[in-house]
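First, the structure itself, so that you have it in front of you.
Every protein chain of the complex appears in place save one, which is left out.
Note that the chains are named A, B and C in the order they appear, and that numbering of residues resets to 1 at the start of each chain.
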């Protein structure tokens, strides 16, 4: 089909554009795909991801909802059971707390309990770094990992933003798609035109190295890459891309090679993804470790608003370099 | 005061009775303490924890609410800001998902953002083992640890059930109090009469040993104790009691002594408390470890209803023994 | 194609209200399903008391007319979210008693195969998305199915139930508001059985929730929930309204929960007079009388239906008891789906829908 035909060509686009392109591509390909959320129609979404969609696909396929997150997710579950493929937009990832019950109790458990597949995607503009404050900066991915039945993806690049979203939409399960707001316009990259699929559950080696593995996802991948470049050390950077399913093999293979691991994310520390990956490594690669598994994360605090406070709370490039240095020197 | 005076005497009571006694003690002591929840008045609560309270303290201090968890928690936050000390009852811990936003965004962040203390307790009858099924068996504690601003306690014994609840009520912060339904009537123990305080954040060595540390909380403490007894090995059992604040010192001290650690809980695996403790140990006690840190948890599945399925999903005594044996043999 | 045929037939039938009546056989069926529900739940309660039902037990004693009368109006391709007092709706749609009983006992032959218990089930092959415990979450899910029908211009209806206590929950409001804005083809049945667990109406709301319907932009009607035909006619009109593109309806059914919230509940909070009064309005006995008095049934016929039902339930109980417990290895299977599959169609016994 034409999508595949054109798949060879690429364009340099932003992370944001790649998300938008993926949605457009899937909506054009499959009439059952629709977007549902707050201010996604006439306004094109708080971040303009669905700009122009209402004109292109009509109000029924780019559905502006009332201010009601449970309604967005619950409605999507019912529509999905009846054959639609809803892509829900949370205006900010933080608002998932308002639709949490529908997500964790209805969507996540329906197939296990009753064999009813729930092909919905929840788009979650997440993360901080621009003074969003405590309610517009959260990274809720670990809540989802503690909820069996949800898949979780966290693209770091424009190409993965597109490829993972297309896979998420086609997946017959609820997929939490975390799109980091800090990457929307700052990250650009070559993205295949038309059909471009990145399978769920496959990590990506973003940088090859032998001395240390930095395991990251989302915005932290870019911090890790920059730190590795600036340090000029032989650091491997593993971009998880999917958190559930988690690419355990890729993690263990890399750590067995480098014998040292740093896990980096922007989310808070306790029971975060870093804890899970660290636990996995110390369980499965204990004999291969030459140093303690370290975590670079936000401390257990709400994300403050004022720049100096926010910078103190969120992991910075220097923190990343420092953490790498320490491990390299161990 | 009389409470302290009588504090020396003890009674053998059930875990459930100890919770009830703690509530009664605090309500008698402090007129600002009230209970708020569904069916806690005339009915005395789904598990009868507040049986007789409405007669003893009146309907205003044992407030039957409509079926609305956000209302329960949000109302409690406002009442707490104005000087009451609400103890909220979720009919089952599973229903916290329905009041999640008020808990994680309002209650948890209010002091950090505005210096307003929120002295509320959320009682969460949690856990499985009696065919409660996917909606009456969940253990949501890890969600709370991923939410800065919440304290989390998980008593395993009758004495701790009382002492931790009294501390939770007096604490000026939101405290999630997880009471395991499986312990309600099966666990009995000597509990000091009247005033009995167990400080938040202090783990308890439930069994001394030198070969292996089993780190557990709630129902898993009893599994660990039984396994240790039946194996007749020199196993130390550390009962965390509080998950936030977490007694890092107690964990590290024990593991540095035994050099081997197994973390056991009933909650699902990914990003669970076991992951956090395993990460902590491999970060801080790496040099002291003689074996990989192991986790014994439920797999990442909803908790099924039918006994054979539920037993397959929840960690059993044999699993605990097996995990201990493996580590001891390592 | 079966799809479009069915819709076509439905379409055409809608244009001919003559069809929209109850035949003698329909009335026998309404009675039969209520009796079946009563017998099933009595049998299940016995199994519970014999320790054969793990966990807890819930029934809809006294509310049989609601789920039976309402479900009876639906066509094969309509969809339901059935709740915990509504076994009758499962039976009308084609769930056999053995699968209900086996589900309560956690057997492989149960609707969920042991994955879930008590009333937390629904047969997807019969057009049902079974309830979750959290109330009233399914009201939104039913609205979502209705949204799919509406966007595809299909003359189909989604129907769901909730108790009066559930109307206090925020998700109820979101469901009503959303359905009203988009005039979704959904029928909401509000079962006011006087209590939410132990909580009486006065502590659930200041004003009867049916009053709220018009503030969401659709009609709210009040019916005798212990009169199966009253429920049927109200549901029929609501389903027609939805199918015709005229939006949702909220039907409040006045009834009484004649048993405890669950089998563990001693109901000490319920005034005995209240139970006595409602006992006199038992929906099954009342309909039995009416069948004889108004619809020319003989007492033998009515008794015949009762005894047939009892016999069938006994058979089914035996079958359920023979069903094995599930293979423990299934505990870790099915968390994720490999592919999406359409829901199946439900049984539609009402003569209007033609021979099933």
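Some notes on this structure:
The working rule: contacts are C-beta pairs under 8 Å (C-beta built on N, C-alpha and C of every residue); 3 or more make two chains touch, one makes a residue touch a chain.
Please read all numbers here as calculations on a predicted model, not as lab measurements.
One chain is not displayed; in the complete assembly it touches the shown chains A, B, C. Taking the complete complex into account, C:177 is the one of C:103, C:118, C:177 or C:312 that touches the chain left out. Only one residue in the set A:25, A:136, A:151 or A:265 touches the chain that does not appear here, and it is A:136.
Note that of B:84, B:255 or B:275, the residue touching the chain absent from this view is B:84.
For subunit C, the list of residues touching the undisplayed chain reads 168-174, 177-178, 180-181, 202-207, 209, 211-212, 214-218.
Against the chain not displayed here, subunit B makes contact via residues 34, 60-61, 65-66, 68, 70-71, 73-84, 101-102, 105-106, 109-119, 148-149, 151, 172-173.
By the touch criterion stated above, the residues of subunit A touching the omitted chain are 38-39, 41-43, 46, 64-68, 70-71, 91-92, 94-95, 97-98, 130-136, 299-302, 304-313.
Everything that follows uses one rule, which is that only the chains that are shown with their structure count from here on.
Farthest chain from subunit A (centres taken as the mean of C-alpha atoms): C. Separating the centre of subunit B from that of subunit C, both taken as means of CA atoms, is a distance of 38 Å. Separation between the centroids of subunit A and subunit C, computed from CA atoms only, is 40 Å. Among the residues of subunit B, those in touch with two or more other chains are 94, 97-98, 134-135, 300-302, 304. Residues of subunit C in contact with two or more other chains: 112, 115-116, 120, 132-134, 170-171, 335.
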